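Here it is: the structure, laid out below.
All protein chains but one are shown at their positions in the complex.
Chain nomenclature is as follows: A and B, assigned in order of appearance, with residue numbering initiated at 1 for each chain independently.
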Amino acid sequence: MTIVLTINSERHQIDADPSTPLLYVLRDNLKLNAAKFGCGLGQCGACTVLVDREPVFSCLTPISVLDGRRVRTLEGLGIADKPSPLQAAFIKEQAAQCGYCIPGMIMRAQALLEKNASPTQAEIRDHMQTNLCRCGTQMRILRAIDRAAKDMKTADAGTTTGAAR
Amino acid sequence: MTKPFIPPLSRRALLAGGGAVIVSFALMRHGLAQEAPAGPKLPGDLSKTPMLDAWIGIDAQGKITVFTGKAELGQGVKTAFIQCAAEELAVQPSAINLITADTGRTPDEGYTAGSHSMQDSGTAIRNAAAQVRDIMLSLAAAKLSIDAGTLDARDGKVSAKDGRSLGYGELASGQALHVAAQPTSRLTPPDKLKVIGSNLPRVDIPGKVTGAPMYVQDMRPDGMLHARVLRPANYGARLASLSADAARGMPGVVNIVQDGSFVAVVARGEFEAINALNVLSQNAQWSDGPQLPEQAKIYSTLTALPSQDKTILDKGDPAQPGVKRLKATYLRPYQSHGSIGPSCALAIWQDDMMTVWTHSQGVYPLRNAIAKMLSLPSDKVRCIHAEGSGCYGHNAADDVAGDAALIARAMPGTPIRVQWMREDEHGWEPFGPAMQTQVEASIDGQGKLLAWQYDVWSNTHSMRPGGPGNLLAAQYLAQPFQPDPPMPIPQPEGGGDRNAIPLYAIPNARVVSRFIPQMPIRVSALRGLGAYHNIFTTESFMDEMADAAGADPVAFRLAHLEDERARAVVSRAADAFGWTKDKPAAGWGRGFAFARYKNLAAYCAIALELRADRTTGNIELGRVVAAVDSGQAVNPDGIRNQIEGAIVQSSSWTILEEVTFDRTSITSRDWSSYPILRFPSLPQSVEVHIVNRPNAPFLGTGEAAQGPMSAAIGNAFARATGTRIRQLPLSPQRVRATLAT
Partner (left out) sequence: MLRRILIVVLAIVVLAGGGFLAWAWHDELPAEPRRDASAYDPAVVAKGASLAAIGSCAVCHLAKNSPSFAGGYPVETPFGVIYGSNITPDRDTGIGTWSPAAFRRAMHDGVDREGHHLYPAFPYDHFTGATDTDLDAVYAYLMTREPVRHDVPAPQLTFPLNIRLAAAAWKLLFLRHGEFVPDKSQSPEWQRGAYLAETFGHCSACHSPRNALGAEKRDEKYAGGIAEGWIGPALNAASPAPAPWTAESAFNYLRRGFDRAHGHVAGPMQEVVEHLRQANEGDVRAMATYIASLNGVAAPDAAAKAEQAVKNATSRQWPIPGRETTGSGGSSTTGLDGAAIFAGACATCHHDGGRLPISRPVALGLSSAVNGADPRNLLQIVLGGIHPAPNERGAIMPAFSGTLTDPQIVALADYVREHFSGKPKWNDTGTALEAIRRGKNS
């Protein structure tokens, strides 16, 4: 069955079983690397992407439910030469060790910053709790989110790529 | 770094590159003449691989390639190696192309483990680079007929004051670098260092935060198929019956590969492979495996097993009663590596050659194990490191590489990607072993430690391949391989007894390492090995002895530390924390701990504060302050990142983690049954202070904070609640039960 998906503002015709979780379509069909398989159980957040404005576990999101909805992955935020504010903040804070969890972390944080431009520490920690990091990079991840929130404000959210997309 | 990293699929393609020919030649030479040249020992792993061109290649265009046998595991070594090479070759870091662990190209540096990378490979690369630079200078001096001392090497050129210059590429032609390394090098003096000691941003991070194909999980060569392995219900169970038809008929399924009790399904899509695996598992019957011990009695079960006892420290009479003598037993459960991404590998069997991309910590040992499992000569197997999710020791990386090789051999010409399922990673990886320690010590009339008797019981901490039987799949083949007999890792590094010898000055001391060969639960190396528990024990007990002596814990430690660098780190952490200044707030307790990892790597001291909720049993971590001495700091921010990470990870181990099992199988099979620290439970803040030692040797840092953090938590808990818990983890459940009265 063919399903039309809008991913990072591009339309794709996907030929797959409608129950296929988005994660495998992103990785197998579209060759996008950012969303990762971590558990497939909705327990770790490594597969987090945005659907409309919400962070979702792509490992448990059947593509059948995405008709007419906007999917964003880490690849849609920015590229190494032109990173989004959050990506830039992660680079500035050197917020990665192995980095496997990082795409999911950034996407979840992106959803937060789009709704709340000045989250408190407690709000960030609370919002991020569905996502696991085993390397222990969390203190830096928190700093990066904090920094991105500040950078996005000083840069005036309207002119930055990530939030405005 | 954003380009796909898939290296050439065959050795032939590889050998087409000019520089690489030289390298392979150098490796071959080394292979033929194993013994290192006589004379003084060469620095780092140059002693094992002495030819300079095995480490550094410069092609005719001047392109520099540096080779390391160590692997990037997320600890940032790539960047640090590049800094070492760039500094001494006097080039920009961006001019260095670094090739990591690959049995077809790089030196054999064993495992990337034990915080050895900077000591072994960083040192080798730095010295090799300095010698190559000097070779460039002397070649240029000869060509220009000018005194080498007047020449300047910079940015890939050697320049004379008169304006003439020669590129490294022109100079390095032919066999110029095919020479053995010298024992001493002209290293850049500390005050001239530009790249070493700077916070060069990690070269891998931009790709990692933008979705570049960075991991073995992201490889997808043309024609690749996805495989999943059907693991038994329990350890040692054998396949009794399997009806594969239902799975075989499912969409996307290409093949079911079976050899004895090893079964794998191969499909076009990953999700199709997973679905077929589920159906396969419904249609498989397994025999029972051996009974597992009762978890509630695991420590008495282990200590009742036969052990090989070795006294590793024997000084004076440790039985002296002194004025006060205390005794305590400490316990540590099986703990999981818990990589966020389950282990993954890609293999292809083509032209009689097996190539495996793996995130194993030891590509050379893995290559040998796979070759033996497949009955191939070892030069018919090539293992190439590709990054995976952080591993923190010997997780399932080698096992899944074995899986991939077995499946690939059944499907010639097809690249096979295998990733483990979450429940298999949690259930089958080799855990960090459960341990028991017992310590008894006395103080004299001056409140100083008089005697110390220490016993540690542990399984082995390394079941790495090794022999093919250390690969999980090999144990289930129709012609199975047995795991190697477990061996203790000898001192001074130690395995179960790593850091069992206290660094403190104690006139009478005995330490006995009790090695238990029998392993009811599959175990191997987990970050820090025995050091985690031995430091937890020693540093907890130091606090107990300090209390017995009525001394402040920091002052008590300093009173027994003779090593100046140890003292400096302890004082730095205490000062930065404000240990002696203010008092903790009501309900909060402070804890301190210190260790020098392996008694020969980095020094690390940690001070922290916490409080415990008696009702929920939850521990709330406040401020954490660490001080670390890693010798010459190559990348201070990299050191900070490692220490911060270890602090958070060790908090998780110490407060939450315990592998669970019933009489038949491991029952902690996912993040719901094996919880790890989530964001809301992180410390309020983590601060790392670096005590830099210019020009001192590099000291491994990756595991240095693991032990001190556990003891600092235990000590702070004891001070916050008035109760000491000597059994890890300090889980909500245990805290509740302990504080119930």
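By definition in this document, a residue touches a chain if its C-beta (ideal position, glycine included) is under 8 Å from a C-beta of that chain, and two chains touch if they have at least 3 such contacts.
All figures in this text were calculated on a predicted structure; none of them were measured in a lab.
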item: Candidates B:302, B:421, B:472 or B:529 - the one touching the absent chain; value: B:421
item: From A:17, A:114 or A:151, residue that would touch the chain that is not displayed; value: A:17
item: Those residues of chain A which, in the complete complex, touch the missing chain; value: 1, 3, 17-21, 40-43, 51-52, 54-57, 59-67, 69, 122, 130
item: Residues in chain B touching the chain absent from view; value: 233, 246, 250-252, 271-272, 275-279, 281-282, 421, 423, 586-587, 611, 613-616, 618, 655-656, 665, 667-675, 677-678, 680-681, 731-733, 736, 740-741
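Simple rule for what comes next: only the chains that are shown with their structure count from here on.
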item: Centre-of-Cα separation between chain B and chain A, whole angstrom; value: 29
item: Residues of chain B touching chain A in the complex; value: 1-2, 73-76, 201-202, 204-215, 217-218, 220, 226, 251, 269-271, 274, 338-342, 387-390, 392, 419, 421-422, 637, 641-642, 644-649, 652, 670-672, 676-680, 682-683, 685-686
item: Of all residues in chain A, those that touch chain B in their complex; value: 16-17, 20-21, 24, 27-28, 31-34, 36-41, 43-44, 46, 73-75, 77-80, 83, 87, 90-91, 94-103, 106, 124-126, 128-129, 131-140, 142
